[in-house]
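Every protein chain of the complex appears in place save one, which is left out.
Labels for the chains are A and B, by order of writing; each one numbers its residues from 1.
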Amino acid sequence: MEIAVSTRNISKTYPGNVEALRDLSLEFPRGQLTSLLGPSGCGKTTLLKIISGLLEPTSGEVEVNGKPVTGPGPDRAFVFQDFALLPWADVLRNVAFGLELRGVPVSEREDIAQQHIKNVGLDGFEKSFPHELSGGMRQRVGLARALAVESEVLLMDEPFSAVDEQTRRKFQEDLLGLVERENKTFIFVTHSIEEAVYVSDQIAILLPRPSRVHEILRPENLRTKGVSDIRRDPEYLDTVDRIWASLRSYVE
Amino acid sequence: MHAKIMSRSLNLKLLSAIVVFGIWEIAGRIPISYGFPTFFESMVALFSMLIDGTLLQAYMDTLRPLVVGILISAFLGIALGLWIGLSNWFDWLVSPIFIIMQAAPLAALIPLLVMVYGIGLTSKVFVVCIMAMPVIVLNTAGAVRNTPINLKEMAASFLGTDKDIILRVIIPSASPIIFSGLRLGTSAGFIGAILAELKITPTGVGDIITFSRSIADYPSMYAAIFSIILLAVCFLNLLEIIERTLFRGNVRGYVSD
Partner (left out) sequence: MFIKGIRLPGMSSLIIWGLLWELVGQSGLTFFLPPLSEILITLYEIGDSPAFLKALKETAQAFTVGVSAAILIGIPVGILMGKNRLLDELLLPWVNIFLSAPLTALVPVLMVLFGFGMRSIIITTSLFAIWIIILNSRAGVLQINRSLVEMGRCFGATPLAAFVKIYFWAALPEILGGVRIGIIRAVKGVIIGQLLISLVGFGALFELYSANFLMSHFWAVLIVLFALAFTISELLATLERKFSYYAANR
């Protein structure tokens, strides 16, 4: 198993001596989806932002494909919890925005964006503005934008927490297809146990204050099941139960 | 940690004041213009006027039309605003006048006021009133009109009479915005009071400014201007602090000018 991203001995202390992460090491296999799961305040978003280069760790290092991370780079793309779309730009420009910032010429980037808009199922909404779309559709735009820049690593910060439950389930199914189709490494932050078990190849359970890796789980046979069979699989149910058992004492 | 932040902001305020007054001093020493005294010359003039009582006397004159004008605008403005906010037909009839007054350069009325009321106190009070009133009226009316409907329904469902609803729900809920209207009105009133003294007849601080300019005593002129701006800013800040303590946690947006 080839490792795409690895974090070694990461510590993060915020001003005022608030310790968010202590000596955290994790490895993310290439082409797989790893979830960072834990109760709120366990530093999972902090870890994701350190991997993205938005935050600097107090100590320790992050490597992507063996190269140390010093800041945001073209090898990683981010999907935001609140979508972070430009409200004054239409869907086409929003999806192409990552490419626009990289200086890709208009016609070329619009072609690429068009393709990804189609892939996420937003055909026909190219000229719509974010405020005209539902929450779920907005996140599809955010996803298409991240896919359009062709990064190897996709960082997703609770991407489905701001959409309604039905849309969320559809997203989870689509995400499984995406992991299978694209040879990308996904790092997925969530606070939903069911979601983590459903979509992940590997689940890292983080515990808070200060945050550390409590356990790494690798559901073995769920990937071979159909999208609608996973939730009835005994392994799925057992894993969910086991995670809840180890987390429940940390929930107020 | 909180105290540290406080002292940082205070230090920076001091630093910024020193920088600005330092630039003033240096610019006065070069000098960039024959009519630009140094900071220290101006401050010396300010203190000598303070000590010999000229400034106090001048402020007695300046503040009279201002206080009278603000009081009239406050009572009349709040009354009109309440009426506009409560009555649809009165709103339709009167609002446009104040909306236009708010946008229009009312200072242009001054020459006319002088023709009608002469150059005495009446004209000056009038100037203060026309500057201060629109924002007071519009803020009051807007606040009354936008009283949360569920509060009014609550009062009605507990059998409140119309009078109860006005006195116990509408006015208390509108008062933060009415108060900030008063503050903005006072700010505009200061502009009017000084404009009146400079344009109509030089009295009070306006007299010091005009007279010292005519005899090229620039330090005194700058000192007078400095003092009136300082006074206005301190007074308005005081009002803002009162506003914040009175209506803590109750701040909503207000109609600005």
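The rule is short, and it goes like this: a residue touches a chain if its C-beta (ideal position, glycine included) is under 8 Å from a C-beta of that chain, and two chains touch if they have at least 3 such contacts.
Everything numeric in this text was worked out from a predicted model, so none of it was measured.
Trainee: Report, in label order, the displayed chains that the undisplayed chain touches.
Mentor: Answer for the hidden chain's contacts among shown chains: A, B.
Trainee: Please identify which residue in A:Phe78, A:Phe160, A:Phe188 or A:Tyr236 touches the non-displayed chain.
Mentor: Touches the omitted chain: A:Phe78.
Trainee: For a quick check of understanding: of B:Ser73, B:Ser187 or B:Thr203, which residue touches the chain that isn't displayed?
Mentor: B:Ser187
Trainee: Using the touch definition from the top, which of A:His131, A:Arg181 or A:Arg232 touches the missing chain?
Mentor: Looking across A:His131, A:Arg181 or A:Arg232, the contact with the absent chain belongs to A:His131.
Trainee: Tell me where the left-out chain touches chain B, residue by residue.
Mentor: Its contact residues with the unshown chain are 8-9, 12-13, 15-17, 19-20, 33, 35-36, 88-89, 91-97, 99-100, 102-112, 114-116, 187, 190-191, 193-195, 198-199, 205, 209-210, 213, 218, 221-222, 225, 228-229, 232-233, 236-237, 256-257.
Trainee: Give me the chain A residues in contact with the hidden chain, please.
Mentor: Residues touching the hidden chain, for chain A, are 49, 52-54, 71-74, 76-78, 80-84, 86-88, 97-98, 100-102, 129-131, 145, 149.
Assume only the chains that are shown with their structure count from here on.
Trainee: Cα centroid separation between chain A and chain B, in whole Å?
Mentor: 54
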